[in-house]
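Partial complex: the chains shown occupy the same locations as in the complete assembly.
All chains are identified by letter, namely A and B, in their written order; residue positions are counted from 1 within each chain.
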Amino acid sequence: MTQHPASNSRISRFPVPTLNELPTDIREIIEAVHEKAGFIPNVFLALAHRPDELRAFMAYHDALMEKAGNLTPAEREMIVVATSAINQCQYCIIAHGAILRIRAKHALIADQIAINYRKADITERQKAMLAFAQRVTSESHTIEQTDFDTLAQHGFTQDDIWDITAIAAFFGMSNRLANVSSMQPNNEFYNLGRQPR
Amino acid sequence: MTQHPASNSRISRFPVPTLNELPTDIREIIEAVHEKAGFIPNVFLALAHRPDELRAFMAYHDALMEKAGNLTPAEREMIVVATSAINQCQYCIIAHGAILRIRAKHALIADQIAINYRKADITERQKAMLAFAQRVTSESHTIEQTDFDTLAQHGFTQDDIWDITAIAAFFGMSNRLANVSSMQPNNEFYNLGRQPR
């Protein structure tokens, strides 16, 4: 069964700079990611033609995904995958599906949430979290106090609700950038976290 | 990384008979599938409480998916996965995604089509096929002669167009049965066809 490698020209509809062309700070970050992951996730290369935007993107991403809080790292990735599924974003579902499998230590969960979170092997509390993320993504103008009350009944604090909202909103932005640029996920992501270790 | 085995009680919201309770003809078919695949796809067990319906389902399925014709077996599975994605059917995307990977000898294609066929690593002709299947699934009442003309320009015959239509229509039915029954895909399907052999 063959893997079809992505040629560089297919990473994005927009220009993709080489590492040498990048500002030092960005190149060093990318090299650090390369070192850690074993490959360079294409999102870094696809956004790199706009260094200021990439810096802000990374800062915002880390402020939401690397911060302390009640939501577990796996739960944050669940929100990313559920949001990206609504927006039909190839890059984000494949890449963050891999991260979700790893963080949740659950080989099946990313595919399940990408298809229909209502049937995924997650808790009722997590389903409520994703139902809210879905509303943030699709109809945020209709969110009312009752939505907050429902989440509170599942034990979510105001801080948690902000986290769910901000993660869904940030990746909604990311989905649009990836969809318009036709950003291609690295082949490595497809299989990460699927095998027992 | 753990696999979470499905207990029998989770296969369906409706009664699931044991093999011994089944009519002989159905039991023999299921045992043959078990022999060949190494496991019993849950769809057989989930539909078995209605033997007459299961027999018609299998006959219809085979008439569409096992017949000769211009559409390749992989292309038929592409239609199944694209249709099931619109209907957000967990069972059908997971099970037929596996079959698609195997038939297309392509490890990534099922995930790509399940997310957004427009960005999948397939031909323009196959994208036209899936665009039509999408219209059959979502707005068949608006299909007009121009749709047939577009397909003809891609080399599809009248017989091919019927095949696309009938496969999309049949699996639209299957999607609804699986969604309402909350039919669970066997864990085996998730990883089939993902690894080079």
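The rule is short, and it goes like this: a residue touches a chain if its C-beta (ideal position, glycine included) is under 8 Å from a C-beta of that chain, and two chains touch if they have at least 3 such contacts.
Because the structure is a prediction, the values reported are computed rather than measured.
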Homomeric assembly size (copies in this file), of which only 2 appear in place: 6
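The criterion applied here is as follows: only the chains that are shown with their structure count from here on.
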Degree value of the rotation bringing chain A onto chain B, based on Cα positions, nearest 5: 180
Rounded Å distance, chain A centre to chain B centre (Cα mean): 28
Touching residues (chain side chain B, partner chain A) in the complex: 1-4, 85, 88-90, 93-94, 101, 105-108, 111-112, 114-116, 119, 121, 182, 187, 190-191, 193-197
